[in-house]
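Left out: one protein chain. Kept in place: all the others.
Moving on, here comes chain A:
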Amino acid sequence: MKKGLLAILALLMVLSLVVAGCGGQQAQQSQGGGGSSGDTIKIGANFELTGTMAAYGRTSVNAIKMAADEWNAKGGLLGKQIEVVEADNKSLPDESTNAATRLVTQDKVVAIIGTSASTTTLGMVPVVQQYKIPTIATTATNPDVTVDPKSQETYKYMFRACFIDPFQGVVGANFAYNDLGARTAVLYIDEKDAFSIGLAKFFKENFEKLGGKILSEEHYVAGDQDFRSTLTKIQSMNPDVIYEPGHYQETGMIIKQAREMGITTPIVGGDGWDSPDLVKIAGAENMNNVFMSNHFIPSDPDPKIQNFVKAYKDKFGEMPDAKAVLAYEAANIMFTGIKNANSTNGDDIVAALEGLKDYPGLTGNITFDKQHNPVKPAIIIEFKNGEQVMRGRVNP
């Protein structure tokens, strides 16, 4: 009997080694040629490849590789081929610090693209500042990503490809007050999520400035499954709109439970909702009178976007989400910056990025402001039976 147990334990250990080994191999493969041969330009991609936000990372890395392939097919960058080096931050801020350090010190990348979440980006800011590596975050919308919250100074090497939370909160409030005609609102916030809290704050400020009234602020924690008690309370207050700036997982459950309880109030949120999983979780029949602000909509008639959507779909067999679009955008901006700088020196690239004027991106013409944020519009999407319909484009 004892022997049997030992055998099982040994088997488990071997299995875990094999699994760990696989991960290592993948990392090595993506490092490819490696070394300091100098015939490629290495660009780091620090993303959420595993962990709770794994869905964000995969599509982002796909899109960056697609952008690199396109540039390489046209002769590469500064006469060299672009090589994308992946690093997994496991959806955790401290792992993101490690991943960025590895990219810089071991893989010797000249620039980094990533991450797709504010928390993980904040984890790598000190690293890229220290080593002077220009970095573009894809969908990190928290203002602190490019600006030191204490000194209010802009981080020299940090840029982003997306709009920021204050703008998104303002867009949400304007839309609720003017378009939906809402005068009373309830906020329903993920109490542990910086993104959710920030967005709710900016929504509240602006909604009250417009003359609206916030009836109550309710909270949940990521990972909760039961929202019915709070929803029953919200139902009894009968607001004109529910603003729920969370992520797709809980949002899906909230919308489903609310609609099943007979709450027909419009529900509005931000780009954290953006995932095909949202409709799967909520159920298409419940996704009515639901609105979100986002960076992009696949059905946008703009031919640039349609070309991208088609190319991505042909290559990966699925529709791109906003994470993919902004990763593609960030990669192209970075490559353009390096090309304009005609150098791989960090300071030169930063100067080139700061000097970009109306770069024609997929999600608008991009010029960086003093805080290294692009000035560009947001899109309001309405869900009709689970289908995304473009409701409007809001300029800053």
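Assume a residue touches a chain if its C-beta (ideal position, glycine included) is under 8 Å from a C-beta of that chain, and two chains touch if they have at least 3 such contacts; residues count from 1.
Rule of thumb we're sticking to: contacts and distances are computed from a predicted model.
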{"item": "Hidden subunit of the complex - UniProt protein name among \"Branched-chain amino acid ABC transporter permease\", \"Glutamyl-tRNA(Gln) amidotransferase subunit A\", \"AtuA-like ferredoxin-fold domain-containing protein\" or \"Paraquat-inducible protein A\"", "value": "\"Branched-chain amino acid ABC transporter permease\""}
{"item": "Full-complex contact with the absent chain, from A:Gly252, A:Pro298, A:Pro320 or A:Pro374", "value": "A:Gly252"}
{"item": "Chain not shown: contacting residue from A:Thr105, A:Gln130, A:Asn178 or A:Thr232", "value": "A:Thr232"}
{"item": "Contact set of chain A toward the excluded chain (per top definition)", "value": "5, 8-9, 19, 50-52, 54-55, 191, 218-221, 223-226, 228-230, 232-233, 235-236, 249, 252-253, 256-257, 260-262, 277, 280-281, 283"}
